[in-house]
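Omission of a single protein chain aside, the complex is shown with its protein chains in their original locations.
By written order: A, B and C. Residues from 1 in each chain.
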Amino acid sequence: MDKKKIDELIAILKKNDLSEVTVEENGVKMTVRQGDITIVEGGGALPHVGGHAPVAKTALSGEAAELAELETKYTALVSPMVGTFYQAPAPGADVFVAEGDSFEAGQTLCVVEAMKLMNDIVADEAGRVVKIVAADGSSVQFGQTLLFFEPLV
Amino acid sequence: MDKKKIDELIAILKKNDLSEVTVEENGVKMTVRQGDITIVEGGGALPHVGGHAPVAKTALSGEAAELAELETKYTALVSPMVGTFYQAPAPGADVFVAEGDSFEAGQTLCVVEAMKLMNDIVADEAGRVVKIVAADGSSVQFGQTLLFFEPLV
Amino acid sequence: MFKRILIANRGEIAVRVIRACRELGIESVAVYSTVDANSLHVSEADTAICIGPGPAEQSYLNIPSIIAAAEVAGADAIHPGYGFLAENARFSDICSTCGITFIGPPPEVIDRLGDKVAARTIMEDAGVPVIPGTRGAVTKERQALTFAAQAGYPVIVKAAGGGGGRGMRICYTDKELTQGFQTAQVEAGTYFKNPAVYVEKYILNPRHIEFQILADQHGNVVHVGDRDCSIQRRHQKLVEEAPSTFITDKTRAAMGKIAVRATEAAAYVGAGTIEFLVDEAGKYYFIEANTRVQVEHSVTEAVAGLDIIKEQIRIAEGETLSVAQRDISLFGYAMEFRINAEDPANDFRPTGGTVEFFNPPGGPGVRVDTHIYSGYRVPSLYDSLLAKLIVWGRDRTETIARGKRALRETLIEGMATTIPFHLWLLDQDDFVAGRATTNFVEQNYKGV
Partner (left out) sequence: MFKRILIANRGEIAVRVIRACRELGIESVAVYSTVDANSLHVSEADTAICIGPGPAEQSYLNIPSIIAAAEVAGADAIHPGYGFLAENARFSDICSTCGITFIGPPPEVIDRLGDKVAARTIMEDAGVPVIPGTRGAVTKERQALTFAAQAGYPVIVKAAGGGGGRGMRICYTDKELTQGFQTAQVEAGTYFKNPAVYVEKYILNPRHIEFQILADQHGNVVHVGDRDCSIQRRHQKLVEEAPSTFITDKTRAAMGKIAVRATEAAAYVGAGTIEFLVDEAGKYYFIEANTRVQVEHSVTEAVAGLDIIKEQIRIAEGETLSVAQRDISLFGYAMEFRINAEDPANDFRPTGGTVEFFNPPGGPGVRVDTHIYSGYRVPSLYDSLLAKLIVWGRDRTETIARGKRALRETLIEGMATTIPFHLWLLDQDDFVAGRATTNFVEQNYKGV
């Protein structure tokens, strides 16, 4: 019996909040399982208490499918802070980037205003803007996707 | 049987607070499991609120497996009422039926006393007593199995 | 003190009684039908006994089964809750024959107050105001007109042998009464095989206001204030509040004294309710006495800070009341919302099924009494009450705001409930202003 492998399975289980892990390999089958299976499968999460699902507050359900697809194909640039998202440095000025534009690492892609300060959101790597999903002038929260891009190697 | 390996599995289970660990290796399968699995599988049912599982109040868990087996093989005679179960018509008298005895339809198999009245529990069909599971003089509730029998056609 | 109490009921009231037992250090025995095996009262009790199949006649109304369960469990008392056997004099009598204390009044008191004519006579004799009416049946139109002339219109003609609205006629003029009297006689004869009718003064837009009373075995009687239960639909209470904002404190005090007098006149023992109708002018009339604890007892507990069920058990134990009238004062305002498995958008049609997720409300001034939980399956055989939400506030405005807040917080997934109705109610100007009478729901609620 490979005790190390079981430990690995447990780590996987714990880290990923799974209810069961089974590995069958060279005639050896290992299963690790935890917790109340029914409830875990139920998703654990609170089914819209008070009628508000937190996530649904920012993402419109109609766009959910499209966003999900973009997410699988491209890289998301997420807001590192709460604030107001702007595509341009000032009202009426040219946008930093438009959909289809390519950009270099270090280039400013947009700004998020927080506490009257304009925070430049700078590209970590080169890429091409596929879709800007946050509306210009809208509020964004921490971790919210601002735009999707395709990294250029 | 490799007791050391089972001990190892138990240690893993306990340490990590798992409900089950299974290892199958060279044609040997080991499963270690803890906690009340029946209730968990029962889904929505309330897991022992107040520490009392109603069903567990009458059936001892040690006998549960044996009862379950009897239930699949034989027919249960259940109490049609709440009361006190007696195998004989009076203290010291002969029992109505003993394990192994055959009986006819219409024959009294036992009595349940309720509100000072002795209620004859009568066989619907002919059969042979396999096991009497209610203890003589014990309280029985509605629907509780008194004995198992094998119908004789 | 009792050692062990069997609760001959189910649902929230069974859980309520178990709680009182726990706090008094008394063991509790739950009884349940096969379909209630997963109900909260079964798991909360110290012992639980299955007494029969789902239909109430074979379980919760099955006296031999319940008595047998009490005997095998060694219970020295039975609490009947409300409904089922709570107002069954025969059950009270059998308990006593079997040496088990029935937690409620003795059989003769149940009989006396259960008979409307007998109860009315007791109350009239004791000087308790009753709705003016012809004593007994009237056979001649002239007698009916004479009564109406004395009592004033409107009057109602009722079949002596009837009920359920049939053979009933509300009359506002001599002409209507002449016609209505004849029609009622014919209907009474047709439906109830008894053409006898009687005539009563008809109370327009009444309030239903009742007093909680407690009476021990030593002749001590107190009232624990009033409850306004005017929010009803087809005579089913939906919301109860305490105290009523309609009556003045002076009327409240006078009614309280009358309620105590009525209790004494009936030689009542236990927890009970004296119900009144109050007309638009604030005049009050005894209508009936309930010889049991009521669903809405909890609204009184909230304003009086008194545990009615524990008092009821202590009374049955032969103890004297723990409070005198002067120890009882009401603080703040409370409302109880009955959360039923009914669809208010669909004429309150019963719903049901499984409670997929239950999140009860919490925080200050909020009490929940329920037997449900996430995953609970509501049996279709019994009444539709899922939970009682009781909110308390320093004034009625706070109580209403808190009620809205708590109702919004309450999450019962898997079936329609009366929560939308309650939220609608709390937004109605007439209700907020305390103007709602017993006709309010039927006249104003169109579903939401």
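Keep this in mind: a residue touches a chain if its C-beta (ideal position, glycine included) is under 8 Å from a C-beta of that chain, and two chains touch if they have at least 3 such contacts.
Being a predicted model, the structure only gives us computed values, none of them experimental.
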Selected from C:Glu124, C:Glu176 or C:Glu398 as touching the chain missing from the view: C:Glu398
Residue among A:Ala76, A:Val95 or A:Ala114 that touches the chain left out of view: A:Ala114
Full-complex contact with the absent chain, from C:Gly152, C:Gly219 or C:Gly362: C:Gly362
Missing-partner contacts on chain C, residue numbers: 15-16, 19, 22-25, 44, 298, 301-302, 305-307, 331-332, 357, 359-360, 362-370, 373-374, 392, 394, 398, 401-402, 404-405, 408-409
On chain A, residues whose C-beta touches the chain left out of the figure: 17, 35-36, 39-40, 42-46, 48-50, 52-55, 57, 81-84, 114-115, 139-144
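By our rule, only the chains that are shown with their structure count from here on.
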Between chain B and chain C, centroid-to-centroid distance (C-alpha), Å: 42
Distance between chain centroids, defined by C-alpha means - chain A, chain B (Å): 53
Overlap residues in chain B, where contacts from two or more other chains coincide: 43-44
Sequence positions of chain C contacting 2 or more other chains: none
